[in-house]
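Just passing along the structure, written as structure tokens.
Heads up, one of the protein chains got dropped from this complex, but the rest are sitting where they should.
A and B label the chains in the order they appear, each numbered from 1.
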Amino acid sequence: MNEEYEPTIIGFLCRWCSYLGADLAGTSRMHYPANLIPIRVMCSGRVDPTFVMRALADGADGVLIAGCHPGDCHYQCGNYRAAGRYSLLCDMLEQFGVEKERVRLEWISAAEGEKFASVVTEMTNDIRRLGPLKWNGNGAKADSPALEE
Amino acid sequence: MITLTVDGRETQVEEGKTVLDAARQLGIEIPTLCHYDGIEPYTACRVCIVELIGQRGRRLAPSCGYLAEEGMVVETTTPEVLEARKLIVELLLARCPHVERVRELADELGIGEPRFTTENPDERCILCGLCVRVCEEVVGAGAISFNNRGADRVVTTPFGLPSEACIACGACAEVCPTGAIRVEGDSTVPHLELDLGPPKAIHKPFAQAVPNVPVIDLESCIHAKTGNCKFCDQFCGPDAINHDMEDQFEEVEVGSIILATGFEPFDGSKLVQYGYGRLPDVISGLDFEQMSNAGGQTNGRILLHDGRTPTSVGILHCIGSRDENANEYCSRVCCMYAMKFGHLVREKTDAQVYEFYIDMRAFGKGYEEFYKRCMSEEVTFIRGKAAEVTDVAETPEERGKLIVVAEDTLLGEVRRIPVDMVVLATGLVPRGDTANVGRTFGISRSKDGFFLEQHPKLAPISTASDGLFIAGACQGPKDIPDSVAQGAAAAGAALSLAGAGVFSLEPITCSIEETVCGGCKICVSVCPYDAITFDEEKKISAVTEALCKGCGSCAAACPSGAAAQRHYGDKHIYAEIAGALMEVTSGESVT
Partner (left out) sequence: MDKLKFAIYWAASCGGCDVAILDINEKILDVAEIADIVLWPIALDFKYKDVEALPDGSVDVCLFNGAVRNSEQEELAKLLRAKSKAMVAFGACACFGGIPSLGNVSDREHIFRRVYQETASTANPDTVYPRTVTEVPEGRLELPEFFDTVKSLAQVIPVEYFIPGCPPPPDLIVTVVNAIATGQLPPPGAVIAPDKALCDECERERSEDKTVKEFRRPWQFIADKEKCFLEQGLVCAGPGTRAGCGSRCIKANMPCRGCFGPPPGVSDQGAKLLSAMASLADSEDPTEMAAIIGGIKDPLGTFYRFGMANSTLGRVKL
């Protein structure tokens, strides 16, 4: 394991709960590793498994998906969709050989700055232990010429 | 109309009215025991005796049951009447020597000790039959009745067994003139002076209620339960009581909502070491407030549970607040209200007052000055949160007292302070239904359980959703000046939305590409707002933009890529991912 290696984690945070929770961790001056780069979406139900795989293929060592607690989704049931997709994605990522600690789903409310900080700390430590993913897939770009948008 | 003369004064009453009605109309007082407005008279107690003067001479008659007749002449205070009444009351006093009302009547009539033998000094029932009549005629349950005759007559249930017909409405206890019948409940307030008892079925919720009219509590209303009673109708002049009123559900379309749902007081019984609910003279902040109020049970006097005035009072700050075992936050208002109580006790009694505090939070206008004033009124402030309240005495001085055990941190010793009364300055907690209300309106809660504001400093009354505001204690513990300020702020914010005439929405709605959509209807099934419909003609699904809230679930669920969210499209997210990982992919630092 490379001593100098710092994991890069992409976090998909929902605008109503987990993104505000991350904000709260910041305004509360909580200390946690700076390894997570947040990408805001309106709802955890917007998170397409394609995003997770893109992130891993493009160089991320881990991905966090965070949304509102079950029952509290700002859009009623988006987080249940996220839960189902995450469950199936985990099954498939296992087949791909991606360690399950690298992709996590967490419920973080707008008041849970502490939880956000501790999740990021835990994930960073876990993924540091696992080492860099360095996903060298097909060596080919994900977009083939005819299939670009 | 019937014309009759009472005590020399003429009056007119409707047919069917009694002599008692006529006398009362003239303002003439005749004492009664077994009479109750609205219940058929039984003339059992005979206390309302009057003298009727007519063609056949003078005779005594019970005025409560005697119908008025045309040309009748009535005298209510002749010597014969008073003699007769005296004997009647003396007999009643002999039967029930401890009934306060009978004793009062006896005193008024100049009766000392009765000449007759008292069989049972604890007897309170005067066999007036009011309870039987109300149960039979008004409530319609008929659970009790007279049994036996003569000297053995009693009011009881069939065979003296517990009655299944009794609906525990309490009407019998309500009408009983002597307190012979009591409803035994499960009152949790051990301090009987404060026990307000169950509210009547028809009552005003509180003196300042808006609208200021009584309401009927359908849970205890006899008519609601049995179809009988409607006693109240007899007393309502304008016939304003509507027994058939039902809850109505109205749908109102609004542009903005302000939640001002308030708080609940912390339940002191959760901290068993203070004895709330177990030791009778340990009361909460709200209990003290009720007692001290001039309109309360004690008319504002500060009393112990047995009616004595306390000689010492301990006021314990931070009960349920600033406490790892309860709530970590400070409830903000308790220091000031606890000092107010101390001040009131000093004002109303000579009792010594001890205030056990952690810090004094006298933050507002005039608050610090009030603190100084309390000190000058000889309220003793002990810096140390009370650890427990016990009634187990360790020294003779502590016997019969409540002992507050606290570490006095300025002295550096543990002190035991015996007091007569302990007031717990209980804190403010979120209402029990906060989670459900939050879900209904889509508001999150902060860590302390109160509603989450948009920004603790810059937007305390806004929430994450536009048009939804919070004000007052539901956002966090606060006192009246702050609650008023927030209320005004929320009202202003809501009005400015309404005044604008238009409102802006984020353009993050979803759309479905017609040329790709195959009409699988997966998106229709997934949308939480039914914002996607299937076009039968074009055989594709389409988003109704006005209904779309922009969650993006359809975009993630669509397997053909036809459904997409504006500004949160797949390509935008891919670009963000690529940007975020630029350093990793290039191997160079971007900064």
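As a convention for this text, a contact is a pair of C-beta atoms (placed from the backbone, for glycine too) under 8 Å apart; a residue touches a chain by one contact, two chains touch by 3 or more.
Model, not experiment: these values are computed from the prediction.
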Sole contact to the chain not displayed, among B:Gln273, B:Thr440, B:Ser525 or B:Thr544: B:Ser525
Touching the absent chain when the full complex is considered, from B:Thr226, B:Asn436 or B:Ser560: B:Ser560
Interface residues of subunit A (partner: the chain not displayed): 48-50, 53-54, 56-57, 70-71, 77, 80-81, 83-85, 87-89, 91-92, 95-98, 135-140, 142-149
Residues of subunit B (touch criterion as defined above) contacting the omitted chain: 513, 515-522, 524-526, 534, 539, 553, 556-562, 570
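Following the convention adopted for this analysis, only the chains that are shown with their structure count from here on.
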Geometric centre distance via CA averages, subunit B-subunit A, whole Å: 49
Complex interface listing, subunit B residues touching subunit A: 438-439, 442, 444-447, 452, 464-465, 508, 526, 528-529, 549-553, 555-557, 565, 568, 570-571, 573-574, 576-578, 580-581, 583-585
For the subunit A and subunit B complex, residues of the former touching the latter: 8, 10, 16-17, 20, 37, 39, 41-43, 45-48, 50-51, 54-55, 58-60, 68, 71-72, 74-78, 81, 85, 109-112, 149
